[in-house]
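Pasting in a structure now, in structure tokens, and then I'll have a few things to ask.
Of the protein chains in this complex, one is absent; all others appear in place.
Lettered A and B in written order, each chain numbered from 1.
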Amino acid sequence: MPIGAYFAVSAILFCVGLTGVILRRNVIVLFMCIELMLNSVNLTFAAAARMWGGADGQVFVFFVIVVAAAEVVVGLALIVNLFFRRGTLDIDAPNLLKW
Amino acid sequence: MEASFYGQYGTLGLLVVFGVLFYGLIMTVNRVMRPSLPSPDKLSTYECGVDPVGTGWSQMNIRYYVFAFLFVIFDVEAVFLFPWAMMLEGLDGSAGQPSPVFALVAMFLFIGTLLEGLVYAWKKGVLRWE
Partner (left out) sequence: MILAQAPGSASGMLPTPDVAWSSFAPELVLVVAALLLLMFAITEGRQLLVAIPTGLLAGAAGVWLVTQGRVAPGAVAIALGAATVAIVVGVGERPPLVQAFTAGAAALGALVLSFWQYVAVMAPDGGTATASTLLGGSVAMDGISLFTRITVYLTTLLVIPIGYGYLQDRGVDRPEFEPLLLLSATGMALLGAAADLITLFIALEILSIALYILCGFARRDRRSQESGLKYFLTGSVASAILLYGMALLYVSTGTLDLGAIGTALGLVTTSERVAVLGLALVTAGIGFKIALVPFHLWTPDVYQGAPTNVTAFMAAATKAAGFAAVLRLYLLAFGRLEDLWVPIVAGLAAVTMIYGAVVALVQRDVKRILAFSSIAHAGYATIGVVANSDAGLSGTLWYLLTYAVTTLAAFGCVVAIERRRRGEVALVDLRGLGRTSPALAGILTLALLSLAGIPPTAGFAGKLVVFQAGIAAGFEWLVVIGVVSSVIAAFFYLRLMGMMFLEDPVEGTEVPVVSTGVSFGVAIAAALVIYLGVQPGVLLTLADNAAVLAR
């Protein structure tokens, strides 16, 4: 199977995630889209590591997974805090800061 | 290379076809040979466990997520133990290499750091289910 297919899939996944971030309004869905973007990057790194025959790309994948987990924990805490205060998950609800 | 790659999918396809045929055969034999005595308990979706209540979209307690993430973090950190374990065997403290004792201490420092996070979560009452 040509290695380009992996890059194509990961590019499509990345674009789906980015589109979701731009279009969706629910914070949890935004969150899932960001995770999708990170995981598409993982796929790129894994495929490229295979292509170059090196281990460093795969090591990067591990680090990205760890960082993504930490990011999710922090993000979820922020979202839950916001939800308890306002009772909504709409991204347009926080609107105190503007000019 | 590519032919053999798709060839592996061919093997998988054969396995699937064989599996479906075998499943059909066994279930048919089963149906022919078994006695049929239906009762409400037997007809419910799950014979054991709790009956499902409400729809699948009900809200979950946030604590499930907390536990899930604690698990994910420690699970993923375990990944870093494997390359370390692979390397530990080959270390002999010769030129340019750390000694095995040093590597052991370093890994315990890493685990200790994680452990402190767990202790912190524990003291904060994250692990209590109320």
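What we mean here is this: a residue touches a chain if its C-beta (ideal position, glycine included) is under 8 Å from a C-beta of that chain, and two chains touch if they have at least 3 such contacts.
What you are looking at is a predicted structure, and each value in this text was computed from that prediction instead of being measured.
Listed for subunit B, the residues touching the missing chain in the whole complex are 83, 86-87, 90-91, 96-98, 106, 113, 116, 119-120, 123-124.
Although one chain is hidden here, its contacts on subunit A can still be listed: residues 7, 10, 14, 17-18, 21, 27, 30, 34, 37-38, 40-41, 44-45, 48, 51-57, 59-60, 63-64, 67, 70-71, 74-75, 77-79, 81-82, 85-86, 91, 94-99.
The rule is simple: only the chains that are shown with their structure count from here on.
Computed from the mean C-alpha positions, the centre of subunit A lies at a distance of 22 Å from the centre of subunit B.
Of all residues in subunit A, those touching subunit B in their complex are 1-2, 62, 65-66, 69-70, 72-73, 76, 80.
Considering their complex, residues 2, 5-6, 62, 65, 69, 72-73, 76-77, 79-80 of subunit B touch subunit A.
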